[in-house]
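The structure appears right after this line, and notes come after that.
Apart from one protein chain that is not included, each protein chain of the complex appears where it belongs.
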Amino acid sequence: MIVGIIGLGYWGPNLVRNFLAQDKVSKVIACDTLSERLKFVKTKCPAAELTNSSEDLIYGKADAIVIATPVDTHFDFAKKALLANKHIWVEKPFTSNTAQAEELIEIAEKKNLKIFVDHTFIYTGAVKKMKELADNGELGKILYFDSVRINLGIFQKDINVVWDLAPHDLSIMNYVLGEHHKIAAVSANGIANYNGKENIAHLSIYFEDNCFAHFHINWTSPVKIRKMIIGGDKKMLVFDDMENYEKIKVYNSGVEMKSMESIHEALVQYRTGDMYSPKIIQTEALSLAAKEFVDSILENRQPLTNGTDGLNVVKILEASNKSIKKRGKVIEINSKSFVEV
Amino acid sequence: MIVGIIGLGYWGPNLVRNFLAQDKVSKVIACDTLSERLKFVKTKCPAAELTNSSEDLIYGKADAIVIATPVDTHFDFAKKALLANKHIWVEKPFTSNTAQAEELIEIAEKKNLKIFVDHTFIYTGAVKKMKELADNGELGKILYFDSVRINLGIFQKDINVVWDLAPHDLSIMNYVLGEHHKIAAVSANGIANYNGKENIAHLSIYFEDNCFAHFHINWTSPVKIRKMIIGGDKKMLVFDDMENYEKIKVYNSGVEMKSMESIHEALVQYRTGDMYSPKIIQTEALSLAAKEFVDSILENRQPLTNGTDGLNVVKILEASNKSIKKRGKVIEINSKSFVEV
Amino acid sequence: MIVGIIGLGYWGPNLVRNFLAQDKVSKVIACDTLSERLKFVKTKCPAAELTNSSEDLIYGKADAIVIATPVDTHFDFAKKALLANKHIWVEKPFTSNTAQAEELIEIAEKKNLKIFVDHTFIYTGAVKKMKELADNGELGKILYFDSVRINLGIFQKDINVVWDLAPHDLSIMNYVLGEHHKIAAVSANGIANYNGKENIAHLSIYFEDNCFAHFHINWTSPVKIRKMIIGGDKKMLVFDDMENYEKIKVYNSGVEMKSMESIHEALVQYRTGDMYSPKIIQTEALSLAAKEFVDSILENRQPLTNGTDGLNVVKILEASNKSIKKRGKVIEINSKSFVEV
Partner (left out) sequence: MIVGIIGLGYWGPNLVRNFLAQDKVSKVIACDTLSERLKFVKTKCPAAELTNSSEDLIYGKADAIVIATPVDTHFDFAKKALLANKHIWVEKPFTSNTAQAEELIEIAEKKNLKIFVDHTFIYTGAVKKMKELADNGELGKILYFDSVRINLGIFQKDINVVWDLAPHDLSIMNYVLGEHHKIAAVSANGIANYNGKENIAHLSIYFEDNCFAHFHINWTSPVKIRKMIIGGDKKMLVFDDMENYEKIKVYNSGVEMKSMESIHEALVQYRTGDMYSPKIIQTEALSLAAKEFVDSILENRQPLTNGTDGLNVVKILEASNKSIKKRGKVIEINSKSFVEV
């Protein structure tokens, strides 16, 4: 299989390297309009073929096109590539709006082409472990999902902190909770202190059942925190991605409803027990992601992180932007049963 | 001065002990309707006088009445005490609603009595240091205030997690930012997983200027986090109350606007530098609070944490409850200039 | 039972409080020559009887005498009390040398009196859990014991840092390893930067089998560390006493000997797996210690931490002082089979 990669910025060279390492990929063609980025890739990955013309690439011999350009160019490249009968890999966030995502999905379905959206975190050992613990019932019914991703980070010129950082966490939430809990609505708050793009944001997500999720993202924090808590009615889990060794801790702790013995006692009590930290497999996630994309094409099946997963994240991002402009006003997603109050 | 203390639950005995230790307090009378609580105080603080009648206490010889009972009883006790010409100390939150707080303030003003609201954190060395750093300009203009207070905690029967935990953090925010930034509105989200009272909540606070604050409070977290970040345009501060030694860290870090040299470069850049952790004075906050109450009475002046401070917190709590019922709908506070969108 | 307590310095008032709380103790008589310490105890523990005469106490009606005075006075008070037919509780370290300890043990045996040595840590939930994990075989054969106890601490006038801090850790080691591994010798190094008493010391302990232990103690560290590692050939354990919640962590990690397949591969390999942190019972250790003393008297049996345990710690302290003067020269303890090299 021949893979073409458009966009050789921060992430592109990693993509080139990982696709070169795939057994079933015979050639990788890397493309950028800037000659210095082509030179950089030449040095790091001398086995890659180079081109400065995305047109040549898209209409050439590649079987699949990887799109690692700024978000607002995803749709055009992706549509062109699909229409040229190429499978596509698109960096996160998938598109600039839901209409674009839906159109791409529709084209791909008609032509039986694969769309892979690069929610890389789904391929980490830690997230796979979280999914396993959620699915095997160890946590019990999940009551809430809390995520913090804050840092002193590079501002993006074209998008706010929600579109830059939240796709990581939203894709993890959808993966871990998705089958069990249906998203109903989002309320978002935040502030743009500098260039008109929000640098701090808080997203609250309501589900059709009594589950709740919150995402705190911030480009202007003096400390770097990347932490998630999943509260189940049996056990609770903390994922701290800044830890080198004990990334996931499972607490045999929780809250229990007691039958009322006396009006003088609390009806809700807490319980603490042992904690354990499962061993996490350490394989480079991007390598596993590249393999999944290649395999999905060869096996003619949907990849684990496909267009629909990309769309589901874009829906929340889009609703968040609407909500944040109205200072927290709740915006429905999907749900027919969710009644705005 | 004679001080009477009503309510000998979790916090009451600490109040008895600290008032007994005040030089200018000649007698402390402790009151509860439960005989086992009276016995408990007798053992711990044998110097205290005891009574099971709040009526006797309020209409007796005490100069000041400390009210440490459940929130929904604060107003009745407080009003009675003021009308009986007693100065009052009220535990946080001050009252169940703003109308009650305003009525108490009005009565106290007319009778030249003091209202002290027990925002204990204001008397800690760490918060005093935060105030000092905000006031002396070291942080620059404050852009945001972020607070997390989560734990596996005892559910309160009568109030939700906002009314239970947020008064600590709101009073700190008001103290540190108050004079420089005027609160405009609040948007709150959360969930009640158990008994109809929210156990998780997120408050976003908008100011009349471009400052922003957020409060995350949770009774159902497997881990205990008590952390604040204050983002200034010069320096940034982190207050971690779970640290034993380095509670406050000041980061010479921030974000800087660069004049645009090239459209290919980011316009907003970050800067990192040294960090330092100032020494914090370790005196029991409640002891300093008791002294402030006594002194404010003897010096006939407003205490540092007075009725107005209590009212300002209750305003936010009240607005938060309104907002949380409408899933994040923004609720104005004070502001005439804040236009709902 | 009547308990007399001599020495009301830092620790004495805690002893008074805990013995007052024992059901089977009818009276506590507290003794110090300084009137301000007697006053302090009067305020904190009004139920205690007071005296400034240790003679009156020792030759009075008390059934047991608790000795909480400086180390160099332990022997005289203890001997007098035993000869006066009192059971004794002695603070750590038991005595100033092994000869004193042996004499006291001999007297107590003859008179069937109990000696309790206050190795308080043995009564903590964390140490009990360590003992349980060592005894039930979960750690496998124990290969090493490593302890660090450093802080910016108060210098003792009469003893060096070894005699001040190491008894805690040595008593824990003896308790956890004692039955399974016999101590053979000690090599100690250190430095006295200030007043001629070592403020930093390192003790290495050799066992008759291939086990090894090391103790790092320091009064002049800018950071407070209280950490132990127990390396077993199955699992390894870390006890961090500065952690509020996860004090003990058990690592399913270790080193494995592989049969030699190829001279190009390492013969010794490491293995990592899950970690877990067992729930620790939180009861005040001193309360359990007081109960054990009282029960051992009433049941006429040796207490868990008795004279022999005190002696075993003093033996190591004594040998350490000899070794440290000779800059690490190994000093035998007990062992006949240990040949100095």
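We call the chains A, B and C, going by the order they appear; numbering starts again at 1 in every chain.
Definition applied: a residue touches a chain if its C-beta (ideal position, glycine included) is under 8 Å from a C-beta of that chain, and two chains touch if they have at least 3 such contacts.
Just so you know, these numbers come straight off a predicted model, no measurement behind them.
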Item to check | Omitted chain's touching partners, listed by label | outcome: A, B, C
Checklist entry - Among C:Phe40, C:Tyr144 or C:Tyr245, which one is in touch with the chain left out? => result C:Tyr144
Checklist outcome for this item: Touching the hidden chain, out of A:Lys224, A:Arg271, A:Arg301 or A:Lys325, is A:Lys224
Checklist outcome for this item: Only one of C:Ile6, C:Ala48 or C:Met236 touches the unshown chain, namely C:Met236
Checklist outcome for this item: On subunit C, the omitted chain is touched by residues 143-144, 146, 152-157, 185, 187, 189-191, 193-195, 199-200, 202, 204, 206, 210-212, 214, 216, 218-223, 229, 231, 236-238, 251, 253-255, 257, 266-270, 272, 323, 325-330, 340-341
Checklist outcome for this item: Had the left-out chain been drawn, it would touch subunit B at residues 246, 252, 272-279
Checklist entry - What residue numbers in subunit A mark contact with the hidden partner chain? => result 46, 223-224, 242, 244-245
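Here is the rule we go by: only the chains that are shown with their structure count from here on.
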Checklist entry - Looking at which chains touch, is this a line, ring, star, complete or other? => result complete
Checklist entry - Where the centre means the average of the CA atoms, what chain is farthest from subunit C? => result A
Next on the checklist: Quick check: how many Å separate the C-alpha centres of subunit A and subunit B?
Outcome noted: 38
Item to check | Touching two or more other chains - residues of subunit C | outcome: none
